[in-house]
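One chain of protein is taken out of this complex; the other chains stay put.
For clarity, chains are labelled A, B and C in written order, and residue numbers in each chain start from 1.
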Amino acid sequence: MEHASGFVLPNSGHNRDAEASKMGMWLFLFTELLLFGGLFIVYMVYRMINHEAFLLSSFELDVTMGTINTVVLLVSSMTIAMSITAIQKGNIKLSVNLLYATLAAAIIFMVIKYFEWSSKIHHGLFPGMDYYESLPKGEGLFFYLYFFMTGLHALHIIIGAVIIGVVIYRTKKGLVTSEKYTLTENAGLYWHLVDLIWIYLFPLFYLIH
Amino acid sequence: MATVSTDLNYLQGKKGLFSWIFSVDHKRIGLLYLYALITFFLVGVTLGILMRLELLNPGKDLLEAQTYNQIFTLHGVIMIFLFIIPSIPAVFGNFFLPIMLGTDDVSFPRLNLLSWWIYIIGAIMALSTLIFGDGPADTGWTFYAPYSVKTGTNVTMSVLAAFVLGFSSILTGLNFIVTIHRLRTPGMTFLKMPLFAWALYATSWIQLLATPIIGITLMMIVAERFFGVGLFDPSIGGDPILYQHLFWIYSHPAVYIMALPAFGIISELLPTFARRTIFGYKAIAFSSLAIAFVGYFIWGHHMFTSGMSGTGRFIFSILTFLVAIPTAIKVFNWVATLYKGSIHVHTPLLYALAFIFQFMIGGFTGLLLGALATDIHLHDTYFVVGHFHYVMFGGTGFAFFGALHYWFPKIWGKMYNAKVANTAFTLLFIGFNTLYFPMLIAGLMGMPRRYYDYLPEFHLPNMISTFGSWILAVGLILMLGNLIYAYFKSKEKPGRNPWGGITLEWQTQSPPPVQNFDRMPELPKNGPYDFEHKPTIKE
Amino acid sequence: MRTGASTFAEGVDLSLYIIAGISIVFLIGITAVMIWFVFRYNNKRNPKASHIEGNNTIEVVWTVIPTILVMIMFYYGWAGFKPMRNVPDNAMVVKAYAQMWKFSFEYPDGTYSDTLVVPINQPVKLELVSRDVLHSFYVPAFRIKEDMVPGKDNFLWFEATIEGRYDVLCAEYCGQLHSYMLSSVTVVPRQRYDEWLAKAAATGDDHPGLAVMKQNACFTCHSIDGSKLIGPSFKGIYGKTEIVVTDGAEREITIDDEYISRSIKDPNADVVQGYMKGLMISYENTINDQQIADIIEYIKTL
Partner (left out) sequence: MENKNLHNTENHKEHHISSYKDHFSTLLALLLLTVVTVVVSVFGADLRSLSVATALLIATVKVVVVAYYFMHLKYDMKLYTWLVVLVAVLFVAFTALTSIEYFNR
């Protein structure tokens, strides 16, 4: 910003600084990682003291669905990464289409998650339900954590989807260009984080056999 | 480059409430924090006085047991989450970090405003428990499960408030880190950065990387209170001690969120008033990072009697002692900075000296708590209460007051009455020690904390302590009164650099212009405290 | 510091003196030096400052010395603590129960008592059990403290060395009457201990319901004389109608066998108007149906 007395401070908080936005995004991702980190610690400890129960409960989860969802998320990670490449190369249309593809993946993920959750809830496994209350020691914790962690993760998927929606809108309006694509980049970072967390959730809940 | 400035200062320009609460100017946001903080501090302090009155004599005096329990919880929550954690970074960090770095704002000015709003929302939530729901929580600020899950008071709201406040803290930290990385003026390398900036840098990392853990932990408590399945309930395979682990994984590092910025303030005050370069710049800068880092791994010292394993106690105790070393390094370097200086004794320096003295007592009592044998006896007694008031109030609180007196002329372009300020300081110092030293004695005698009533043998220390609280109260009122009077009535214009300071904020006008500088800031030749080659500052 | 009346006192006090001793030397030393500098290098005496940037040797010195000192402190702390976790084989085992806001003790022969009586020079192991929330068993004179965690088998042990009566305090915040959760431990010669135990073991002639209620500390919260404590008084409640809150809705009930039994097994299902939810815990697993019947019989007599 220019000063009344006619000089410009070389580095200014009011200037556009793409690197700063990216750094801010990374730092934010760290906090997200540790947010889940707390839950992973809970998971670890409870698994340690309820070893067998966790093992037994994990058989209740549907590996096929989990695997499909993993694949969906990985593909979506690729599409959004490609979308950044596209915008960098100035290919606005392709970039938007790839974002749509990512959005579609997010929706598929949520739909599958919906079916998974509803079948669990149908069995009365949601915390507070009768069947849940009657579970043997330790198994209840497994499902509690399952719902808490995948629920929080799903919340992140929704937020990510909204962000991607915003990027699509702004790209279409021409506010994101091959010169100014920080927004797409940051949305990409966020989306990858969602993927990262799932990469750990998947084996911890579905595959520990 | 103009010599006479035509810039408006940040207090002029837009007027009116909205121009403040929606301002993205880091200086205005800093002051918004200041006013909010002082308000909450006064609420917290009044609760403190009430507790002391109740504890003046054994037996019931003026409060019900339940009320007392709610009061100390609210006192703790206000003091920790609303006052001391934001205090120095949010007020002085916001105001001075960009100026000290030679830039015009933080990296994300709007995010900065958002942090303040989140802070206010969190604060309103915390205080709303006074009016709505079933009254403020009665769990202690630690919210230990399973009691916090069982009690009928409004724990949910208090916990949600702490959660929201955590966000504010995270965003401020994030903003500062990026600002420090991106916006230093050319020529100011990391090793030429003022030590206050270093301290904030280390603090910000703790805010960023520790706060999420408490966020999620508190969410678990909320979920517990809604679904009531017993995440920490042993009968279904849970473990109440796990809650404590998670809580302290955040809350121990959090005590360094409180302490490090205060260290930064002291590192600014001493060279200014000794008119010489600081002793051991690098040692002080890096020890902040060391404290921040080691501080992550010693949370277990709050749980020595919880039934942790022997190995756990061993490891946490030894690591706790390690954290004393970087702190020791700082203290020694500070004292050495006074050596062969040319010392000007002004109010801020007095606060700095009192800080060193009181923080040492706080730190040494910390060592007694960190040793296994003694902690078994002292854990959860008034010794701990004495310890943390010494470090938090005697340390950070005094540093905060010192900073307030140091930067008062810069922030408002006015000057307070030095005599009154010194008198207030003396009262605060005497009152403080009369209030808290007897608590250490009571603790050694075995008086547990969070006690509404106590056995007659603890009467004497409690009585002295309550007397101390009155002296302290008088000192505090005098100090605030003096500053408020100066704010409204002072005619004295302190000029750019009343203390002969060297960091960049002293090169600009008092109060600073909207853009922070009215001329290009000039860095001293060799590092930030190079008083030998101090740039001349024309009015 | 009060007199140490157990074998641990020596170790704890020694580490206390060592750490406090080193600390006080540093505290006084550093403060004195600081004040001296402020005085000696005052700008009037020393108008021109010397700009000393630092000195690596001295930095190393004042890093290494405190490191050594804190390791010494750590060592004594550890040494004083270590015996606390190694229970001798000949220890007498007593179970200590805690619940809001009362301690009770169960002796090897099944005797219950509100206060602890132990023989002198006899290692005693306390198995710590909490029935509701966290409590902490604290005897300042013995320098012992350990949390009582629901669902976890904690323990501590001690060997008393001086006869007398010492305070037992609850050191972990546990709710409204935390500060009144007191008991005592009396140290007596072996012979007096045996006598006491024999007398305490002899069943009293209390009403069986009263005995059960005493054992479960119902009277910390309920009175039998009509005065209101934490919970409603038992005086004359049998057959009375009152308003309770069930799932947030108020309704009127009559106090009968079934209601009392439910109040004991699931107290939070119906909460008496004007009282707080969550305070009384379920006694479903501690009091059996026969005992509940006794309690009801007893309440009827009030």
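Following the convention adopted for this analysis, a residue touches a chain if its C-beta (ideal position, glycine included) is under 8 Å from a C-beta of that chain, and two chains touch if they have at least 3 such contacts.
Only a predicted model underlies this, so the values are computations on that prediction, with no experimental measurement involved.
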item: Touching partners, among the displayed chains, of the absent chain; value: A, B
item: Touch list for chain A against the chain that is not drawn; value: 8, 10-12, 15-20, 22-23, 26, 30, 33-34, 37, 40-41, 44-45, 48-49, 63, 67, 70-71, 74-75, 77-78, 81-82, 84-85, 88-89, 185, 188-189, 192, 195-196, 199-200, 202-204, 207-209
item: Chain B, residues in touch with the chain not shown (by the definition above); value: 181-186, 189, 209, 213, 245, 249, 296-297, 300, 308-312, 315-316
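Going forward, only the chains that are shown with their structure count from here on.
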item: Whole-Å gap between the CA centroids of chain A and chain C; value: 45
item: Length of the line joining the C-alpha centres of chain B and chain C, rounded to whole Å; value: 32
item: Chain C residues touching chain B - in the complex, by the definition given at the top; value: 1-2, 8, 11-12, 15-16, 19-20, 23-24, 26-27, 30-31, 33-35, 37-38, 41-43, 46-55, 58-59, 62-63, 66-67, 70-71, 73-74, 76-81, 84-85, 132-134, 136, 138, 140-141, 143-147, 149-152, 154, 167, 169-180, 182, 276-279
item: Chain A residues within the chain B interface of the complex; value: 1, 3-7, 9-14, 17, 19-20, 23-24, 27-28, 30-39, 41-42, 45-46, 49-50, 53, 127-128, 132-133, 137-141, 144, 148
item: List of chain B residues in touch with chain A within their complex; value: 1-2, 5-8, 26, 98, 102-109, 111, 170, 174-175, 177-179, 181-186, 208-213, 215-217, 220, 223, 227-229, 231, 235-239, 242, 245-246, 249, 513, 515-520
